[in-house]
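Of the protein chains in this complex, one is absent; all others appear in place.
First chain written, first letter: the chains are A and B, and each begins at residue 1.
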Amino acid sequence: MRRKARTTVRKSARGTALLAVAIALAVSGIAACGGSPAATTADGKTELTWAMWVSGTEDTNAWQKVADEAGAAAGVHITLQGSTFSDHFTKMSTQLAAGDAPCLVAVQSLRTAQLKDGMLPLGDLVKSNNFDLSVFDKSMLDGLSADGNLYALPYDVGPVMMFYNKDMFAAAGVPEPKPGWTTAEFLEAAKKLTTGGKYGIAANPNDLAIESQVLAFNGGRVLTPAGKLDLGNADFASGLQWVSDLTNVQKVSPQFPGGDALFYAANQFYSSAVAMSVDGPWSLLDAKAKARFNVGVTTLPAGPGGGKTYSAGSGWGISKNCATPDKAFAALKEMTSAKILGELGSAGRALPARTAQQQLWIDHANIPGVADTLKAASADAVPIPSNPASEQLGQLFNQYLVKAINGQEPAASVMTDIAAQMPPS
Amino acid sequence: MALMTRSATAAKNNRATPAGQQARMSWWGPGFALPHGAGLLFFTVVPIVATLVISFFNWPLLGTPSWVGTGNFAKILTDPIFRRVVLNTLLFVVLYVPLNLVISLGLAAWLTPRIKGRHIFRVIFFIPAITPVVANVVVWRLLYQPNGLIDATLQTTVGVHAPNFLGDEHWAMLAIVAMSVWQGFGYNLLVFSAALDAVPEQLLDAARIDGAGPWTTFWRIKFPLISPSVFFATMLTLITSFQVFIQPFILTRGGPGDATVSIVQYIYNQGFALHKLGIASAGAWVLFVIILGVTAVQFLGQRRWVHYDA
Partner (left out) sequence: MTLSSPAPWAFRIRQGIGYALLCLVALAFLTPLIFMVATSLKAPADIFTVPPTLVGSEVRWKNYAEAFTFTPFLRYLVNGVIVATAGTAITVAVAALSGYAFSRLRWRGRNLVFAAFLATLMIPQEVLVVPMYIMMQKLSWVNTFTALIVPWAFTAFGAFLLRQFFLTIPHELDDAARVDGAGPVRTFLSVMLPLARPSLAVLAVFSFISNWNSFIWPLVVINDVPKLATVPLGLQQFFSSQSSNWHLVMAASTVSMAPTVIILILLQRHLVRGIVTSGFGGR
């Protein structure tokens, strides 16, 4: 027993040492990576933190460059706090709830109404700075507004369009679609393209995609331009039925496998399983890089009474708990300046929300037909409104639309189910 | 026989412990439990109490809270959607827990020390438990989707189409359970394997000499001796399966319809999508009561089948 005790004491001494190391690491964790940044830097400049979604080192560096340039021009120091795009909303919600959000916050036009309670309306700052808003795309200014107040300055914009596989079109002998084509032409093309295990288009229950398709078909909307919910809209239900019929009646789209809609249609498109995909300019360069075929773009097919499309984009605003809103707005002015947005456009990182700089993006994209499509789509684009329950709506679309698409339930009945779980207005 | 002698001796020893010694020991217990208890109290109990407080308020994520008393609880308990998600979760639990336990216990019993390379097999069977969630989404959707691996295999071998597992409300939960069992059984496998290894060799030798086959040996000797671990595994698997969230969320987002929405997804939606922290917290406490009830039943029932004190 005693001999055993000696060895076990030695072993437990090792265990204690390990614990001590762990505690030391924990303590050094406090010391090494400190808590909140100082309000001013050493040279007296105001310190601003900027919450933005980034993906990877290259992306981070590019946005850091924006932060440095804008900061230098505005006389402040901007620190980039990058999070992932898909989780940005969750993170922002938590930080705003705790009153801990950074001064500069990135926000998507679709989610403006949800975060607006934590953000500063920019109307007064725009006026006091004599800031000219007319250089920005009007649909984005509307998109980033809620209750009549502008909450963010836009940096990118994009109308929802249709991507198509030029090679598959050529192989099936289908003429390439021109901007402004009709749903009848679309259906004919899709039928010809559905052959040999491939399909014409992939279903996309993502809220932006489905709402745009229905809007283009017959003008049906679930959100009024003022941002109120209209889930019982009969036009939307019949438009949704038309889109769903593509899968289970017309059979030009494969059965939807359920789950997260984001990137599903795009991935089907890149692997040439389908010939068309509803998407926006933000994905165009990724499509060009990943697809092994020639990518073409055109407008969404216009149905009777439809013909419009939604434009969506993102911008940057100021959180309510920011101690220095004036400095923050000065930074925003620089971040959305013609110079910086122009740089972003030429690098293909964003289609600038400043109309004058958009050509730079088009030149960089170098895809035939993109200029005409953008022009046509933007002419018919309306801003997608946001509602405080937009996230819940998107979530419910993900859950329920699969039933309509796969033909298990009529679209009107699916919309009733969704409406039952949404707040009244 | 040896077993009976040992428990008799043990019982005698316990009776021999004088009550005085109990009194002498009574401060060591709290002392040993203090580091854990203090940490738990500060870091877990405080937020838990905070959620209890929040559940009595209408607490929008961004905005000012207002008192509603039991209003949130009433809203939840009368919400047909909540009733649906409770049923969904119950279905998951009823399917998942037995399947998980049977597979992990079965494999642990199979991987006796006599099997060569059992260490490797244990690692192999444990690997699903450590695959990152985000990787699992893609792989399992590739398996389940129409014209995916399962569908394609069925078509080439039997000539039948597989159902659209994740897109069909009759199959979605089953598909999710299958993936969850695949991912989760490794933990219990490890627990049972460690427990089975601790069964004294003498007992197994004695049983073999007495002519007991592997089945008898397992149920008469091994199982009673590892029953504390089985109890632990059952309890914990029950508790965590009631809290299932990630697997249905990533595979089907809770669809089709609300066929696979779990209680925690309901809570998550209320809190992070609808920004209603009050209702989310109330939902968490309703779930707590459910789990507490199930756990209490388990604890009361353990006297009948769990053998402590070898």
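To be clear about the criterion, a residue touches a chain if its C-beta (ideal position, glycine included) is under 8 Å from a C-beta of that chain, and two chains touch if they have at least 3 such contacts.
Quick caveat, the model's predicted, so the values are computed rather than measured.
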| field | Hidden-chain contact residue, picked from the options A:Ser283, A:Thr298 or A:Gln421 | value | A:Ser283
| query | Which listed residue (A:Asp87, A:Asp124 or A:Asp147) would be found touching the missing chain in the intact complex? | reply | A:Asp87
| Which listed residue, B:Phe73, B:Phe92, B:Trp140 or B:Phe165, touches the chain dropped from view? | B:Trp140
| message | On subunit A, where is the contact patch with the chain that was removed from view? | response | 1, 4-5, 8-9, 11-12, 15, 18-19, 21-23, 25-30, 32-36, 49, 53-60, 81-87, 90-91, 94, 97-98, 100, 102, 197, 254, 262-263, 266-268, 270-273, 282-283, 285-286, 290-292, 314
| request: Could you please point out the subunit B residues that touch the chain left off the display? | output: 6, 9-10, 13-14, 22, 25-33, 35-37, 39-40, 43-48, 50-51, 54, 61, 107, 110-111, 113, 115-116, 119, 121-136, 138-140, 142-143, 147-149, 151-152, 182, 187, 190-191, 193-195, 197-202, 209, 211, 225-226, 228-229, 231-232, 235-236, 239, 243, 245, 264, 267-268, 271, 277, 280-281, 283-285, 287-288, 291-292, 295, 308-310
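Throughout what follows, only the chains that are shown with their structure count from here on.
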| message | Nearest whole angstrom, what separates the Cα centre of subunit A from the Cα centre of subunit B? | response | 36
| Touch list for subunit A against partner subunit B, complex | 90, 93, 96-97, 114-115, 117-118, 197, 254-260, 388-389, 391-392, 395, 398-400, 402-403, 406, 408-409, 417, 420-421, 423
| query | Which of the residues in subunit B end up touching subunit A in this complex? | reply | 60-63, 81, 137, 141, 144-148, 164-169, 172, 250-258, 261, 269, 272-275, 277
